[in-house]
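For this view, one protein chain was removed and the others were kept in their places.
Chains: A, B and C, in written order; residue numbering restarts at 1 for each.
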Amino acid sequence: MKVIKDSVHDHIQVDGVARDLLDTPALQRLRRISQLGTVSLVYPSANHTRFEHSLGVYHLACQALEQLGVDGKRATRIRAAALLHDVGHGPFSHNLESLTYRRTGRYHDDVHDLLAGGTVGDVLRDHDLDPEAVAELVAGDGQFGQLVSGELDVDRMDYLVRDAHHTGVPYGTIDHGRLVRELTFTDGTLVLDEGNVQTAESLLVARALMNPTVYSHSVARISKAMLRRGTEQLLESPSADLDAATLQRMDDADLLVALRSSEATDEFSRRLDERDLFKRAVWAEMDDVPGGVIEADHETIRAFERDIADAAAVDSDCVILDVPGRPSMTESTSRVLVNGDIRRLDEQSPLVEALRAAQHSQWRLGVYSPAAMRDRVGRGAVEVLGLDIDGALVSDVRNGLETTLDQFTD
Amino acid sequence: MKVIKDSVHDHIQVDGVARDLLDTPALQRLRRISQLGTVSLVYPSANHTRFEHSLGVYHLACQALEQLGVDGKRATRIRAAALLHDVGHGPFSHNLESLTYRRTGRYHDDVHDLLAGGTVGDVLRDHDLDPEAVAELVAGDGQFGQLVSGELDVDRMDYLVRDAHHTGVPYGTIDHGRLVRELTFTDGTLVLDEGNVQTAESLLVARALMNPTVYSHSVARISKAMLRRGTEQLLESPSADLDAATLQRMDDADLLVALRSSEATDEFSRRLDERDLFKRAVWAEMDDVPGGVIEADHETIRAFERDIADAAAVDSDCVILDVPGRPSMTESTSRVLVNGDIRRLDEQSPLVEALRAAQHSQWRLGVYSPAAMRDRVGRGAVEVLGLDIDGALVSDVRNGLETTLDQFTD
Amino acid sequence: MKVIKDSVHDHIQVDGVARDLLDTPALQRLRRISQLGTVSLVYPSANHTRFEHSLGVYHLACQALEQLGVDGKRATRIRAAALLHDVGHGPFSHNLESLTYRRTGRYHDDVHDLLAGGTVGDVLRDHDLDPEAVAELVAGDGQFGQLVSGELDVDRMDYLVRDAHHTGVPYGTIDHGRLVRELTFTDGTLVLDEGNVQTAESLLVARALMNPTVYSHSVARISKAMLRRGTEQLLESPSADLDAATLQRMDDADLLVALRSSEATDEFSRRLDERDLFKRAVWAEMDDVPGGVIEADHETIRAFERDIADAAAVDSDCVILDVPGRPSMTESTSRVLVNGDIRRLDEQSPLVEALRAAQHSQWRLGVYSPAAMRDRVGRGAVEVLGLDIDGALVSDVRNGLETTLDQFTD
Partner (left out) sequence: MKVIKDSVHDHIQVDGVARDLLDTPALQRLRRISQLGTVSLVYPSANHTRFEHSLGVYHLACQALEQLGVDGKRATRIRAAALLHDVGHGPFSHNLESLTYRRTGRYHDDVHDLLAGGTVGDVLRDHDLDPEAVAELVAGDGQFGQLVSGELDVDRMDYLVRDAHHTGVPYGTIDHGRLVRELTFTDGTLVLDEGNVQTAESLLVARALMNPTVYSHSVARISKAMLRRGTEQLLESPSADLDAATLQRMDDADLLVALRSSEATDEFSRRLDERDLFKRAVWAEMDDVPGGVIEADHETIRAFERDIADAAAVDSDCVILDVPGRPSMTESTSRVLVNGDIRRLDEQSPLVEALRAAQHSQWRLGVYSPAAMRDRVGRGAVEVLGLDIDGALVSDVRNGLETTLDQFTD
């Protein structure tokens, strides 16, 4: 048995298949994938990796399985899935998912291939585990898949606490010990036991407070959009000779250096390296945005960007249109036992609806450009996108709400 | 004024010259230099960077200056020096210092040049600061240089706490608030005020306990030696076309990718990426090592390695001889006021001598090789180096004390 | 200047009037008043006192005043008020307030008298402060009174974090550094600056999650009701010779011993000392409770208790009826700047209404009795109070939801 020291869970014990999996290149690669991507440009301490997160998820899975009384081969399989759940992540984790999705039809690298092939597959088979069955757990399938990927999964419990610890933002500090301890299966559904409506609410609230403060902080969104645009140009550049499948297997260092090395992307790369970021030319509530823009597909968005650039008389590389998808709230359907019945949290708690409304009110369209051009780009965007806001609002964003430094708010 | 959220000091306020310095490429580059280099292969959470550390040192310097009643331009200059003190660090921080030192005569990039040139110089001059004077503070010169680089400097106070926070090892958790508060100048010397012998001892002890557990952990030493050897081969490889000066201005990503890209180093690179590390073939107390080996210069060490490889009939790339310098203990000469007199801690505290003895007893020569060859390499090394140990000791290391995983001990 | 070490804020600096006030008997007495009263019967680590809390409130007041640019005598006065704000608390803090209120017309000891008289008055006058003006700040009057006692006061910011730290329940871990930093005065109103709707929400949410988990935990409510009943009997016992005014100036030890010493109360005292607590015979949602019961005054409640005891054929000391007041939510009217306008949080955030609904749904009437009698007492109470619940509900409480030990939930 090995013991690994972790800054969140203190000591993590690893043995059996997990110990062997740790030694695979696929898992070691996660040491070089940051957990939060460009969020570190807002919170400079947020340099934690998918590797330590994977260890944490494994640790909580072990605790949950003990609590649930699951053991034997089934437990081994779930522990393996917990440790491997992020093995398909590309560089900068979620930051580039939409981009690889468009090209490969998958958000992540093919997990089935990853688990069946290479040393990971060898290790799983050596321990008499079927890679396919592990992959299904990673995908959240079946009764026990809920524990790895679902409304009450151990993934969520680890990342909220870990991201809070490393950003310094306390909102994510849930009581994961309590959450794990109250898990139970009722009729094959993973639920929180009797008396835990508030425990479920606390998870929901933690996520709802971390969202705008950390995960969707405007500077994180801007830098992520710049990284995505740069990487897209890299993929499109003939001289770079890079395809999406290769991209997905890179680590953060590979991508950073590739962006620096290509003429097509060295300006984006320089801006990211020097934190000389685009600014918000428009930051609009979605209620003021026409449906056509909200629903626009990738090609249409690129066309909008070009039109805005034309209207503003700037180079099209100087305009990024960032239209995030409609906010969702996975935790809202987590299950809780109430007087013996399984209830969905949104049926039980008035908080769900309120947090959904709060989330909706924070849903923003952004148009970003270099600082010097934001006035022109802002006016162009209002015109091209048909936004229902006046010039004042655009410059409001400019006045006092913008940041040039790392900081926890703007 | 900007406020930055830090996982150690919570909120750090930045304004004036510090705020402008933060926006320079030289400082932003420190985001991509890890604080502890290969230590993260032992403690997977230790991914913090020189950037957050620099902010922390700046923060403690501000507190110390307020405590000391230093203000005006002198204080501004010291704050700038605190923020900039690591700006010359190359990739993987201290891990490669000896290597660049041999080639450039400097451990770090030329700080005078760095501070006088580029945007850093511009910012300093804009704020009416002389880059040369700031560089002298960074070097620890003069009365106030002690605060930036000396026995009681704020650098040390930040890194002990920060490294403890991120590794999860509690030993470094000093009371930095108390240390900063008790600083005073007596006859131009930075001292801890009356009644603080124990405060000084606590700093010394924290450092003494962190050394073997973190900074000189055997796995950190092995991986650092592999990184150093790989980088050296890169510098020597004609096709890589890399010189030491360029190396010093790289970041961690640049070096990782350069090592992967060169045929001369791709095997070391693969081993580091996959954590398929060399093992200890010899781990000898220095009292059992002939003086000629202890004092050997770099060329002699390389020759020893070749001789060991010959004796073991393995490729010379499969032998690394790691002879660390005689351990020092900077904190032992920190000054404390006792009954109105300035005393050196080692004159005052019996702990200094004891910790020095402990440190000496932990001083180890290492010979590293791939796992499969360690027997042969061990025997070859004992013979070539004339070590006063028997075969049993070499295999002792092999039995049960070796690690294949991250862990906090071996 | 003195520096005091605090487990929450680390170092607290105290000087001037605050230092002199600390040495008064009135403030030292707060060392012996627990912050959370009977909550320690649920969370055994929650033994912190009003003294350390008062220091914390003083500390945050100092930070807020610096942030707000308030200095001079006005700041001195506010700092004194912050330190003194709890000086009128009786033993077990809020636990006995309703009881002393009925007898003295005041929840706390007379703050005006306390501040004007004795050594506190001397110290204030020595520092040229008008005790009357300080008392007004403690009461929350005037522009600056909001900082000491209002929706955004520093009292709340300290106790949430401190109670979280000592109970171990993370929900109260707000970002007090951020809250203090974002305070500003607009048109004489204390508000959170632009961009802080979510900061205000986080305070509200922390309070809403701490309420049922800590402050109104059923075991804390039961033991508080027993303490209140015991103390009432003590006040009514001729041999105890205790009046409400004397009670208010006791500390926790005085009251504990007085309860033990009187024959009238030694059984309640024994039960509290041995944690042999009453159990819930009824735990009813307030929607199922007739208005007459909800609005009943103290005498009516005592009459109900006697009637329930009669119906259940038990001694009237074996029935406690606990009807908490309608839940309020002070934080809901905290002010936030939105686009330059002062907005009440409940106008701005859908969370307020949702949390209010959640709070209402947790509002419970309790009837408590010794474990052996709960069946009988439960049936008697349903009948006497005219509750709209069936026997099943009463026994639901009995099945598995009850605690005999300290624990964080039931």
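Note that a contact is a pair of C-beta atoms (placed from the backbone, for glycine too) under 8 Å apart; a residue touches a chain by one contact, two chains touch by 3 or more.
Everything numeric here is computed off the predicted structure, so don't read it as measured data.
Taking every chain of the complex into account, the absent chain touches A, B, C.
Considering the full assembly, C:Asp254 is the residue among C:Asp141, C:Asp254, C:Glu267 or C:Asp288 that touches the omitted chain. From the options B:Gln67, B:Gln198 or B:Ser239, the residue with contact to the unseen chain in the full assembly is B:Gln198. Within the complete assembly, C:Ser40 is the residue of C:Ser40, C:Thr76, C:Thr100 or C:Ser334 that touches the hidden chain. Between the chain not shown and the residues B:Glu295, B:Glu353 or B:Asp388, the one that touches is B:Glu353.
Even with one chain removed from view, chain A keeps its contact list with that chain: residues 3, 10-11, 177-178, 181. Counting over the whole complex, chain C has residues 2-8, 10-11, 14, 19, 22-25, 28-29, 31-32, 40, 43-49, 51-52, 55, 165-169, 252-254, 256-257, 260, 273-276, 403-408 touching the chain that is not drawn. Against the chain not shown here, chain B presents residues 169-171, 173-175, 178, 194-196, 198, 201-202, 205, 209, 212-213, 339, 349-351, 353-355, 357-358, 361, 396, 400-401, 408-410.
Criterion: only the chains that are shown with their structure count from here on.
Chain centres here are Cα averages; for chain A and chain C they lie 40 Å apart.
Per-chain Cα centroids separate chain A from chain B by 33 Å. Centroid to centroid, with C-alpha atoms defining each point, chain B and chain C lie 51 Å apart. Chain A has residues 169, 408 in contact with two or more other chains.
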